[in-house]
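Take a look at the structure set out below.
One protein chain omitted, others in place.
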Amino acid sequence: MAKLGQFLKTKKQFVFYSFLVLVIIFVAIAAPAIARVDPTAAKLRDAFQAPSAEHWFGTDALGRDVFARVIYGTRVSVSSAVILVAVILVTGTALGLIAGYFGGVVDAVIMRIADMMIAFPDLILAMAIAGILGPSLINAIIAITVVSWTKYARMARSLVLKIRKRTFISAAEINGSTHSHILTHYMLPNALPTMIVTAATDIGTTMLSLAGLSFLGMGVQPPTPEWGYMLSEGRSYILTSPWLLFFPGAAVFIVVVVFNLWGDSVRDIVDPRKKTKKHFRRKKH
Amino acid sequence: MKSKIILKRLLQMLIVLIGITFLTFLLTYLAPGDPATAMYESMGVVPTEEQLAQARANMGLDQPFLTQYGRWITGCLQGDFGTSFTKNQPVLDLLLKRLPSTFKLAVLSLAIMAVVSIPLGILSAVKQDGIADFIIRGVSFLGISLPGFLIGLLLLYFFALKLGWLKVASSNVGFEQMLLPSITLAIAMSSKYTRQVRTAVLEELHQDYVIGAKARGLKQGEILWKHVLPNAMLPLITMLGLSFGSLLGGTSVVEIIFSYPGLGILAVSAVNGRDYPLIQGFVLWIALIYMVVNLLVDISYNYIDPRIREAK
Partner (left out) sequence: MKLKKILALVLCLCMLAGLVACGSTSTDTKTDTSAPAASADDSAPAASGDSAPAASSKTQLNVATELTNSTMDPAGSSYNWFPLRWGVCETLFKFNDDMTVGPWLAQSAEVADDGLTWTIKLTDGVVFSNGEPMTATKVVESIERLYDVTDPEKGGSGEPQGFMTYTSISADDAANTVTIVTTVPTIDLPGCLAYPWTAILDVTGSEGIDVDTYGFVSTGAYVVTYNDPESNIQLAKNTNYWDGEVPFETVNIMKLGEASTRAMALQDGSADFAINISAADRAVLAADDSYVVDVTGGNRIGMCFINFQGVLGNDTLRQAVLMAIDGEAISAVTVNGAYSYTNNSVLPGYEVTNPYSYDPDAAMKLLDDAGIVDSNGDGYRELDGKNIELNYIGSSSRQQDVIGQAHAAQIEEIGIKVNFSIPESAGDARTNLGFDLIFNNEVTMHTGDPGNFMRHWYGTHDTVSSNFGDYHNDAYDALYEQLEGEFDTAKRQAIFAQLAQILVDDAAAIAYGSYSFNICSAKTVNGVHSATCDYYWVTKDITPAA
């Protein structure tokens, strides 16, 4: 207990941002209680109302409460971003571990495919994939996974290569451990911390990618409340009902900032060395 | 020696290109929906079964997958990228028509980005932990958390609509029409580059030779301009190359918001219309431009970087 207290004291930043993240997660979970009304309930004759005491963020074209939609949007945005990052983390790490551990042909095949993927600006390939598969949240997640796993695979592979020749691995091999045993008991635990930190720092960016696809109509489908799609819908009313843009826009912004700050603080804890030295990242729009 | 490396890279590129096109071809092959029906639909026609069969035969869709792919790739090698289903024009023509405007936008937004982020990055590094550093880091942090479409919409709302400073449309792709989209793109990039420049300069400032030079009483300005900056800018070249490559692929979201006639809008309409030949041509273009830019970056790196040069 005292140890925990000590930890909390030294990691004030992390604690604070984790608190903010928890607030966002709380908002997502408690959305029904906070929003009070159904985000998909249409009261057609109450459409396009400016923000008021009754409708804090105004109403949209269908007379739906924008506040409720923004709050419920937290659910979709946060959960899909976390799921997506998890999927990328798992596939990328698994492929990277396999490539690094087995080497040879397996390595060559996996890494050449990774080379191919890295040649693409992410959003555009994701768009093409989502377009071919048809628009839906699941397909958007698949599309972004396809273009994003390479970064994790490379990282996992290099981590494996670092310990591949260490004596304890050779010892395990001599003692007759199976490949899967070595992979799960030695390789994975070794790579995992770095991988998870990277994943944590990526949640914010991932959220932006997903919102971008939804904005283009290739992600979440109506009437599910999602910020990117709300912005896309609100665009037509920029002259007359600008609140349809401002509130979902602010929501994306705040949540992404919080997750980015939290990700940075996680990295600072695990790897204080990198505090000032930001590693090279693939650039995104 | 050098030309051998380049040759090897070119060969690698070729393999990757074939892989990518194969993959997209496979995807479109597996995708639900029939291009022949889609084509008729884009013409607004309800086709008969015979017409559909005829169209499929014309498009080569009745052939086995590998034959289709082989036919397409031989066409590409002869400069024939197929004909767009929805626009009834050669894919290559469509892409080439859009290229100049996309190119101009890419150059302008990179220029704006450089003008903003290099001085700010340097300032922020030199005055580390000062007020300027705080503000610059804070703003750039917020900048990377803003989605491009939101920046675009806000700029449109305030500058075009509320203030009336800029026009939202014009017939030719002139400076005025490019300004808002390129600023939108530059804001997102600047945030990233400012941070990058700052990191690079800081790293360089902590090098032994800088400390030595300081000890020898050299002026800070001189150290900065003559030694620190040239070295710090090197890693940025790679980043710049990648940025340029991805800008040349078109920037759909920004182009849609500002009705800018670039490759991105074309890509979105191709995707929406299931225009497979156009999607394939587009993907091939993206892959090609990206790899060429990468190669050029690597080659230029060889020439510029003194460390690599001396090592030879």
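Note that the chains take the letters A and B in the order they are written out, and that residue 1 is the start of every chain.
We adopt the following convention: contacts are C-beta pairs under 8 Å (C-beta built on N, C-alpha and C of every residue); 3 or more make two chains touch, one makes a residue touch a chain.
These figures come from a predicted structure and were not determined experimentally.
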Out of A:106, A:142, A:163 or A:250, the sole contact with the unshown chain comes from A:250
For the chain left off this view, which of B:67, B:88, B:220 or B:300 is in contact with it? B:88
Mind listing the chain B residues that contact the chain we can't see here? 33-34, 37-38, 40-46, 48, 51, 54, 86-89, 97-98, 101, 129, 133-134, 137-138, 141, 156, 160-164, 166-172, 256-259, 261, 265-266, 269, 272-274
Contact footprint on chain A, counting only the chain that is left out: 13, 16-17, 20, 40-42, 44-45, 47-48, 50-53, 56-58, 61-64, 67, 131, 134-135, 217, 221-223, 233, 235-243, 250, 254, 257-258, 261, 264-265
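Heads up, the rule we're going with is that only the chains that are shown with their structure count from here on.
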Touching chain A in the complex: which residues of chain B? 12, 15-16, 19-20, 23-24, 27-28, 31-32, 141-142, 144-150, 153-154, 156-157, 161, 185, 188-189, 192, 195-196, 199, 202-203, 235, 239, 242-243, 245-246, 249-253, 256-257, 264, 267-268, 270-272, 274, 279, 282-283, 286-287, 290-291, 294
What does chain A use to touch chain B in their complex? 112-113, 115-116, 119-121, 123-125, 127-134, 204, 208, 211-212, 215-218, 228, 231-232, 235, 238-239, 242, 245, 249, 252-253, 256-257, 260-261, 276-278, 280, 282-283, 285
